[in-house]
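Note that one protein chain is taken out, while the other chains of the complex remain in position.
For chain A:
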């Protein structure tokens, strides 16, 4: 659903400010998420993209308190309908998971319990959040399975996960996530393990449910094609930071950050065939992402950056600022970094921002 397109939602469902996650590791502290701020409106889909190790999964696990408390330090603020997820008591958090936030994980083979029928796993979720009689919860489970498109839901409730295909299992996981009508749905690489034709089914399903219930969605993926199809807004993560964000059209069609450009260039594009019929070589980003235990002193992308247009890149992290002034070269070195998304850029338009001093060098 593209409910959020065009105008910023007046009251965001989720408002994350300066989220930071540090993990204790044998090799020293790992700075996995380093100051992430974004918001999700009702009915809006925000895609978080990045490669493995960019911190995209950890950033949402931190929101739901799913990181091991002994090794993870989470700071910042994450307001879900006005209430800070990061400061909730474990009991309150347990109440919020479900009716507040539903989560769909990557692997439908491992996120279901193999020794319980899918019906019991759905009923468990429903009964944890309300005094619902068993028979009624079971009837609701059948309804949910029908809603996510499982054929023959009356018999499917008594099936075990191994009796279902991967696509069907992911539908069950989605049914569980939806069982308490969450305001926000987080899908972490929810279609990555599935075949493309099944992926298309699941995306259709989520879009339909979102249209029906006005659910806000955070869709974590590395697949920019999927992003183009489902997202209103995109947030590109690299080295635990947001290096670029904006509407899906701005970010995918007019990328400003050298990393975003590299990611898009690395994709074999079904529409990019030269006039001679020869397919050009793919653009590659040389090198590897930085280890979270050993982040560069300056711009996180500096070690791999093909541009390096500014001497400050090596020593200073560029702030996330609107792209248009960057492109026009109006933003001088002394200009204050733009904070928040309170519309410095045109009225009624979501800002397109990038954390780089190298936007012009590439365009």
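Just so it is clear, a residue touches a chain if its C-beta (ideal position, glycine included) is under 8 Å from a C-beta of that chain, and two chains touch if they have at least 3 such contacts; residues count from 1.
As a convention for this text, contacts and distances are computed from a predicted model.
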{"item": "Which of \"Dipeptide ABC transporter ATP-binding protein\", \"Acyl-CoA dehydrogenase family protein\", \"aconitate hydratase\" or \"Sodium transport system permease protein\" matches, in UniProt, the chain that is not displayed", "value": "\"Dipeptide ABC transporter ATP-binding protein\""}
{"item": "Residue among A:74, A:157, A:224 or A:299 touching the omitted chain", "value": "A:224"}
{"item": "Of A:199, A:317 or A:356, the one touching the omitted chain in the full complex", "value": "A:199"}
{"item": "Residues of chain A in contact with the chain not shown", "value": "51-52, 151, 165-168, 195-201, 204, 222-229, 231, 248-249, 252-253, 262-271, 273, 277, 279, 281-286, 288"}
